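The complex is shown incomplete by one protein chain, all other protein chains being positioned as in the whole.
Each chain carries a letter (A and B) given by its place in the written order, and its residues are counted from 1.
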Amino acid sequence: MEKLLEVKDLTKQYALGSLIARILITAVDRISFYMDQAEIFTLAGESGCGKTTTAKIVLGFEEATSGTILHSGKPQTRKEKVWITEGVQAIFQDPFSTFNPLRTVDSYFFETVKNYRLAESKTDAIELIDQKLRSVGLTYGEFAGKYPNEFSGGQLQRISIARALMTNPKLIIADEPVSMVDASLRMAIVNLFKKLRDELGVSVLYITHDLATAYYVSDRIAIMFRGNIVEMGTVEQVLMNPRHPYTRLLRESIPQADPRQTWSDTVTLAELEHDEYLREGCKFAGRCPMVMERCRREVPRDLFVGDVLVKCHLYEGSGETSPS
Amino acid sequence: MKTLRDLFRDYRFAFSFGVLVIIVVMAILSIFSPYDPTLWNVVPKDLKPSAEHWLGTDSNGQDIFWQATFAVRNSLIISLIAGLVSRVIAILVGMIAGYQGGMVDRVLMFVGDSLLVIPLFLIMVMLAMLVRQYMNLVILGLMLSFFGWAWDARVIRSMILSLRERDFTKTAILSGTGTVKLVLNEYMPFAMPLIFSTLINNIAWAIGLEITLAILGLVNLNVPTLGTMLNWALFYQSILLGRWWWILTPVVLSLFLFIALYWMSVSISEYLDPRTRIQRVGAS
Partner (left out) sequence: MEIQTETILRTENLKAFYVLDMHGTQKIVKAVNEVDLAIKENEIYGIAGESGCGKTTLLKALFNVIEPPLRLIGGKIYYRVNWEEVEVTSLSPEEKRRLRLEYISYIPQGSMSVLNPVLKIKESYQDFIASHVPEQSRKETMELAQKQIVELGLPKNILNAYPHQLSGGMRQRVTIALSALLSPRIMIGDEPTTALDVVVQRGVIQMLKEIQRKLQNTIILVTHDMGVHANVAHRIGIMYAGKIVEEGTTIQIFDNPLHPYTQFLINSLPKFGDKMMRESVPGSPPSLADLPRGCPFHPRCPYTKDICRESMPGFSYPDEKHRVACWLIGEGEHGKAS
């Protein structure tokens, strides 16, 4: 079967600095992944790992330096409006910036109805909007005519999802959708993604640095580090049995809500992000506890340990270069 | 209505509103003038204010009160044309440059910046001298407007540059909104306070400039404006000859007009400041 979304060798480079002292930063470095229908796929990593850039390129808000993106087998062209042609929608990180503070929130819904020709009359439109709002646990009555500052962050984020649902999308790209929402209200939003997947067959590209919610909600996960996918597989495999040293570090660094499980050993932090981007060989070599001589020279290959892709020299020999 | 009530709580707004109403009423009264403002010697010369001639008469044999009604009307017309047209240019240029970016942006901003750095006044004097024969209210207004948009266009452009990066721009795009509507719906509300307050400032600036040009004799002196009235009063040495009613009428009118416009713009821009405005919209 054709994949809903396929990304092949996607690369994005930025030029930084002045005309004279110019350096090229590879924000996304030949990454490839795919998404199936009705699947939640997570791109996880720390800030500056390239996950948001990847999302912007898939949405068509930014242009790739090289690589291809296929929607259901069809290549995405430059300037194509994928939200109209391919049923892709998005929700953003900051719920308070998602809607214009000087406009009512419902105006975005009516505009969507009009622009996508979703309803004939105003009553039909309201019925449709109400139906979408109900699927995120709100009603038209409690939202009509209100401005963004009259809602809480959690409510706005759910409204944002309802707006994305208006066009019956096949794929929703969620860029850090819960990082600005209180921890106590996050599950309501994350649970919605599960519901969308199970009840409506919508796929979600979940972009986050929060591995705990990623584990809870997603089917497969890719861990990104400085523009590379360093480990990719099902969440059970990647997060319960992390292989790449970076994944292990990430996994251990998440504070667990259990006072008996606190961190024991100390952690080394990167001093400057630039250095890691420009590093030859494996980008993690500077802080990897298991670093070897060749890590500083050679870029590791994509190896498969079982079904899990690992980009690390440690598995050279035990892994294969194609999935088993 | 609520807006007006809130505004009137500010004494500056209430005062300037009152003054402007009086001045506008005066301009409307010009319709009922018993005299043609272009004709001379329709009344006896150099009379002091009296019951018959409220503000006296001048050395041209014109009634100063009725002359002033025309002067106010014409000055307002010029400055309104200048203000409105230059606002339209500023909005268009600012929004196109800000949203489109690239080459269009660079060309538009180059033109705008050139207007900002050249010595405006000298250019305007020269231009006025060149087109003096064809000068009428509309042409003067348009000429002033051509020189009055650059600064605002720059501010609107930078405003849009920053708004374009906010997520709601993407939300609107994903809602299928086209570029023109997006700019109008999403960005205009942020630009409105600026446009309002600079409109008023610009009107004041245009009135002032018209007065300057008129005193230099660069406009058609037979059309009564605040500037030409001053010009005639100075020409006949009304201060020296003690005809205070003649010189004081345009001076006092201009002063009140300036103060009223200034206070009104300060008051409105305070009210429309986006920070306080966001707190105010909706039930709080």
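Definition applied: a residue touches a chain if its C-beta (ideal position, glycine included) is under 8 Å from a C-beta of that chain, and two chains touch if they have at least 3 such contacts.
Just so it is clear, the structure is predicted and the values come from calculations on it, not from any experiment.
The residue touching the chain not shown here, chosen from A:152, A:168 or A:318, is A:152. Within the complete assembly, A:182 is the residue of A:127, A:182 or A:199 that touches the hidden chain. When you scan A:66, A:131 or A:256 for touch with the missing chain, the hit is A:256. Residue-wise, the contact with the chain that is not shown comes from A:209, picked out of A:146, A:209 or A:296. By the touch criterion stated above, the residues of chain A touching the omitted chain are 46-47, 152-155, 182-191, 209-213, 215-216, 239-240, 249-251, 253-259, 261-263, 266-267, 269-273.
Methods note: only the chains that are shown with their structure count from here on.
Inter-chain spacing, taken between the CA centroids of chain A and chain B, is 52 Å.
Those residues of chain B whose C-beta lies close enough to touch chain A in the complex are 166-168, 170-178, 185-186, 189-190, 274, 277-279, 281-284. Of all the residues in chain A, the ones that touch chain B in their complex are 61, 83-84, 89-90, 92-94, 97-103, 107-108, 111-112, 115-116, 146-147, 149-150, 160, 163-164, 166-167.
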